[in-house]
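Showing just some of the chains, left in place.
When the chains are written out, they are named A and B in that same order, and each has its own residue count from 1.
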Amino acid sequence: MSNEPEAAGKRQAPVDVDTLPGGLAAALEAILMVADRPVSEFDLSKVLAVPVAEVRAALDSLRAEYDGLSADTTSVADPAISEDGAGQVSSGVVPRGFELRTVGGGWRFYSRAEFAPVVQAFVLEGQTSRLSRAAMETLAVVAYRQPVSRARVSAIRGVNVDGVMRTLVARGLLAEVDRDPISGALLYATTPYFLEKLGLDSLEELPQISPHLPGVDELEEFRG
Amino acid sequence: MSTLVPEVDAGELSPGLSSGFAVELENFAGPFEVLLGLIGKHELDITTVSLAQVTDEFIEYVRALRLENSPAALDAASEFLVIAATLLDLKAARLLPRGEVSDEEDLALLEARDLLFARLLQYKAFKDVAALMGESMRIESARQARSVPLDPEFASLLPELVWRTTPEQFAEIARKAFEARTETPTEVGTDHLHGFAVTVRQEAEELRLLLEDGAEHGFRSLIAHAESVLVVVVRFLALLELFRDRAVDLRQEHPLDELWVTWTAASDWTADRLSDEHDRPVLPDDDGADASVTPQEVSA
């Protein structure tokens, strides 16, 4: 993605967003339009020199507005163009074709799921990349046990996972993050891209495993 | 611990396996998978798996895969050892002297059995969660994230690159980048998967000869001249049988440490004293083919 980040925040906000047409909300739209990854509220707050709470509130409002829910203001967006779509404008509040979402630790523009059939004609990636069941299960083990060595994942799955792990790394879903201080084995963890693919903002949002598995944590040491 | 295993629904375990445990190369996902499938097929409580039956069927399964003669089949076959170890865990627990949990070590071994079941459960739990995650991914794939090239207007603002890399250094970076990905995968021989019949009684007899001097022998030395991994496995089973028959004493300081064995039975002991259940030879394969495979899962 970007090159090595250096000590950030040494520049002042280049402009007072309140003086611009559309204010903070429009400034956020402008920035997210060029972002190629989720952008955190913290980063936005820093660039715009606006408190994080205000940034979050503005983003929440935008999201609600795009979703066709009424925003804080009473005015609403009505993107329906009269020529064709007049039939749908029942409530006067219509979702836009895009949405703003918090995934992978930040905010990002997405096309709305309903439009997948027309959008997919313009984007190739994402259609070709179904994961095999073995890959999916391996990914699940890493997601819940990270950071974790390949040996440990192998032990839990009962099969050699080297090939699958390499594929998952090549796909950007897993990354080598560290080395075990004792064994020296490489440790793997999921990436922000993994969170994006699952539509999650953070690992805490992973489905609870406990209903599926009572009391498994204690047997961790059984197979180092 | 068995309360952890309220029910094992045969149907949901592995739908594909209901068709008589047919060969399913694409879906082969390892011994736990197979074991779960077998348990499901026989509608067995996971805590009372009939080992003899499951072992036989697993070997049958591996054999069927080998006949397919595909790389996936070889992968599957190479995993024989893993399931063998798994079954061995179960077997070891069952071979313990029953009804007399006298000390901590016995207790620990009994717990090992429960831990094995727990591991199977853990495996199943991850399978379930993986299915949920897969569904999330599928739903999520309907949305597409905006990810567009940076406008030239902004790209031109990026700081001018400081470049100190010489063409030679650059070539070296390229060479390393290519090399890193072209390591050859580890080869694992599967010669152990076929050959000769091995029986627990034979191996018990073999052990008796080795231990007769009455000295304490490390298990490593007892298997030092074993012809194959299969012999090692069966010899270890034999050792457990001998232990149950109180023909040997075992000593191990810590898990994974050397296992020390001392002969304790009378001099007239013979392997005939062992139970009948091991009379049938373990014969993992008979097609005589040899191969070595790369232990990689098949990722479609």
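The rule is short, and it goes like this: a contact is a pair of C-beta atoms (placed from the backbone, for glycine too) under 8 Å apart; a residue touches a chain by one contact, two chains touch by 3 or more.
The shown structure was predicted, so the numbers you read here are calculated from the model rather than taken from an experiment.
J.: Formula for the whole complex: give the number of copies of each chain kind, using the labels shown.
T.: Although only one copy per kind is displayed, the whole complex is A x2, B x1.
Here is the rule we use: only the chains that are shown with their structure count from here on.
J.: Distance-wise, how many Å sit between the C-alpha centres of chain A and chain B, to the nearest whole number?
T.: 36
J.: Enumerate the contact residues on chain A facing chain B in the complex.
T.: So the residues of chain A in touch with chain B come to 32-37, 98-99, 101, 108-114, 116, 119-120, 123, 126-127, 130-141, 143-144, 156-164, 167, 196-200, 206-207, 209, 212-216, 219, 222-223.
J.: Using the touch rule from the top, collect the residues of chain B that touch chain A in their complex.
T.: My answer: residues 4, 27, 29-33, 79, 82-83, 86, 115, 118-119, 121-134, 136-137, 139-148, 150-151, 154, 185, 294-300.
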